[in-house]
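Every protein chain but one is kept in place in this view of the complex.
Going by the order they are written in, the chains are A, B and C; count residues from 1 in each one.
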Amino acid sequence: MDYQQLIEEVYQEVQAENLKGKVADYIPEIGNVNPDQFGIALVDLKGNVYGVGDHQKPFSIQSISKVHTLTMVFNVFNSKLWSRVNVEPSGDPFNSIAQLEYEKGIPRNPFINAGALVITDALCSKFEHPINEITDFINELAGATCVKINPEVQISEKNHGERNTALAYFLKSFKNFNNPIDEVLDVYFSHCAMEMSCVDLAKSFSFLANDGYSIFADRLVLTESQSRRVNALMLTCGFYDEAGEFAFKVGLPGKSGVGGGVAAVMPHKFSIAVWSPELNEKGNSVKAIRALELLTDKLAFSLF
Amino acid sequence: MDYQQLIEEVYQEVQAENLKGKVADYIPEIGNVNPDQFGIALVDLKGNVYGVGDHQKPFSIQSISKVHTLTMVFNVFNSKLWSRVNVEPSGDPFNSIAQLEYEKGIPRNPFINAGALVITDALCSKFEHPINEITDFINELAGATCVKINPEVQISEKNHGERNTALAYFLKSFKNFNNPIDEVLDVYFSHCAMEMSCVDLAKSFSFLANDGYSIFADRLVLTESQSRRVNALMLTCGFYDEAGEFAFKVGLPGKSGVGGGVAAVMPHKFSIAVWSPELNEKGNSVKAIRALELLTDKLAFSLF
Amino acid sequence: MDYQQLIEEVYQEVQAENLKGKVADYIPEIGNVNPDQFGIALVDLKGNVYGVGDHQKPFSIQSISKVHTLTMVFNVFNSKLWSRVNVEPSGDPFNSIAQLEYEKGIPRNPFINAGALVITDALCSKFEHPINEITDFINELAGATCVKINPEVQISEKNHGERNTALAYFLKSFKNFNNPIDEVLDVYFSHCAMEMSCVDLAKSFSFLANDGYSIFADRLVLTESQSRRVNALMLTCGFYDEAGEFAFKVGLPGKSGVGGGVAAVMPHKFSIAVWSPELNEKGNSVKAIRALELLTDKLAFSLF
Partner (left out) sequence: MDYQQLIEEVYQEVQAENLKGKVADYIPEIGNVNPDQFGIALVDLKGNVYGVGDHQKPFSIQSISKVHTLTMVFNVFNSKLWSRVNVEPSGDPFNSIAQLEYEKGIPRNPFINAGALVITDALCSKFEHPINEITDFINELAGATCVKINPEVQISEKNHGERNTALAYFLKSFKNFNNPIDEVLDVYFSHCAMEMSCVDLAKSFSFLANDGYSIFADRLVLTESQSRRVNALMLTCGFYDEAGEFAFKVGLPGKSGVGGGVAAVMPHKFSIAVWSPELNEKGNSVKAIRALELLTDKLAFSLF
């Protein structure tokens, strides 16, 4: 398989379709991004990197970082964690508080905001300097000092963070939150404000295509079983309220962010990151979703 | 891989664990079944059949038949169908009517009751004798005249069918129902009352492990892309409110029924059917779920 | 107090305001009514009748008949009834099925559709010919043979009755329904299709202004305590999802119907019926609501 040719074809075809969406505008720093950017990077199991378009340009990875933070506590808090957060897809929007009320403070899964806050809270219990630890961890996975926290995005997230703050207090009212709320939110807004290129992001997801072993970190990051479970979670819960549609059309485990990025893996084949800022109404990048759909069609394989 | 040895090991280990659940009791005909029965059948891509325990004993496949009926209309009504039923996992119980109200008569997916009723309605539009067609189709997939409709179960389903009738009228009020309600319900209750053995059920699912081609029917039942999509749907929506948990622990596309059966596939490897009547509180067979978890652990592969 | 002058003033002022709404269009027979009609009738405790505008023209009373049917079983089934239907306002639309699911088949109150169906079911248990009984009862309350069931409306209600049928089956699935569904629905659609003029309607509500004693029937229809409770229910639940607003602005117990009618009482003073077909978005007559608001302002008294 010539991956470079493949992603170039996909890139051309998606560009030709001239798809339109809407850049996320909940904070100005995200809203002001040039909407026409589009990049794809693919990393195979040997560590070869293939790229096209804006694949080397850093962008705000936003919720994609929730896969990294989950991995950091999955490793250690394995069983305890799953009493604090469920693994079921949510039929509701990613920042819904209603479901949290009906289910008595146990978030549906670690990728909706409430669940990711529980994960970040667990990280704050585990590490003295959680932000540094997250940065170091992702750098290690990517085999490069690549992660930068954008201070404007971070501050802006915080200034528009009422809803996440409400979720944190609500979790605390159910005793599902152990650390000071401001501290955890700081870490949360920091990791949502991280910037990486498609290349580095795809590299940082490589271990999930490889049964938990990262060739860039040169170590087993998760056991095979844990790695499979992270992939299962991404498949059922990685695309907000569109997870079923993505599984149906694309069939790869992946995670999207409102910055327009999507990172996905084809187990035992490759990891891939696609980025383009314009989103569909469910909050997923129109071009990234379409690119992955074309890619799996051309490869004639998906998970299924 | 020696599949016969594998399933025997799994069978022994599950029996040793002595798991307990509760036989479904919404109709007496299901409730009176001997709870200790347990069988496993596995069919590889060459059509070899492996079995252990009560694998040749017919049981009520119930909702597993929804995969067969979906396949029958998937083929033909492809795009139209997806305007009538969504492909997203449901956070609510399988027979919930609330979600149908919030989402204005479009069921969340074809495996919750409301969605399956839409599928059966589509079947009634397509065929003059839909029950015969379903029976013939499953027999063809299994390569044997094996399907029997249990008349006591069928009548009992009908006599306890107020909730499904309510769903049908509710769908009709949203104009998402085209045929006479009684007619469609008769077909629905008939295919829920079908009985098959694990062996025949695993054979009837074989095409989903084989990119849509059935070696028993000797024809392409679904295109590769359609077949992948049915698998994606089973993975995200096949286990009621426990789909995420099953994907997380087992990682195979599958479908369960309240009769205690589960049919699943490992794409490009095998199809499998497991049956044991006692259910967990989410309505899935405790022994069947556990057997599939052990099996994928032993094989050290899942989808992910 | 010169009631005739009062209602004429109110009539003029409302007409001058030229309020607009939308005639109910769920069935053609209701949708085709002349939207400009407007009438008011007031009946004092001595039985004097005051009227203005189209106060003698029969119109479809629709849900207002639910007060009459409730009265018929209140009298007899008193305590039993309240285990089958609650007395709390509903935050949801009148025909919502979701709330019925959350509250396990016990409707929130007797004026939402699900609750009214339970009342009609109780009537069918009590009387051999319930439709005749309802007609006779309302005629008796109005002191005149005035009630007519419009056959076109009745048939049309039935032909568009999928949602109410769904509610009935749903109630039955919770064992909160005792009679054959078709039979009860026939009675339900019949009493919703009843036609009366404002004058007769106001007379039929007179007993609720008079501690349960009807001067037209010349008998105690409800005890004082029961009569107060029907009024309390109308105040908290009589205007669909606008009950609070009506209590806030008008402050009288009353019941509205999608035909554009409103019947209300000022306890120990008078009963009143207002009719005009155009509805606001909550399904209540814009002119009738406004007329009652002006009336209580001018009288400088309400319940409170």
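FYI, a residue touches a chain if its C-beta (ideal position, glycine included) is under 8 Å from a C-beta of that chain, and two chains touch if they have at least 3 such contacts.
No experiment lies behind these values; they were computed from the predicted model shown.
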| item | value |
| --- | --- |
| Touch partners, limited to displayed chains, of the chain removed from view | A, C |
| Contact partner of the left-out chain, one of C:99, C:164, C:179 or C:256 | C:99 |
| Touching residue (missing chain; options C:217, C:235, C:264 or C:294) | C:235 |
| Chain C, residues in touch with the chain not shown (by the definition above) | 86-92, 99, 108-109, 224-225, 227-229, 231-233, 235-237, 241-245, 247-249, 251, 253, 267, 297, 300, 302-304 |
| Chain A, residues in touch with the chain not shown (by the definition above) | 96-98, 101-102, 162-163, 165-170, 172-173 |
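Convention: only the chains that are shown with their structure count from here on.
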| item | value |
| --- | --- |
| Steps needed, at minimum, to go from chain A to chain C via contacts | 2 |
| Per-chain CA centroid nearest to the all-protein CA mean | B |
| Chain whose average C-alpha position is farthest from chain B's own | C |
| Interface ranked first by C-beta contact pairs | A-B |
| CA centroid of chain A to CA centroid of chain C, Å | 55 |
| CA centroid of chain B to CA centroid of chain C, Å | 48 |
| Multi-partner residues of chain B (each touching 2 or more other chains) | none |
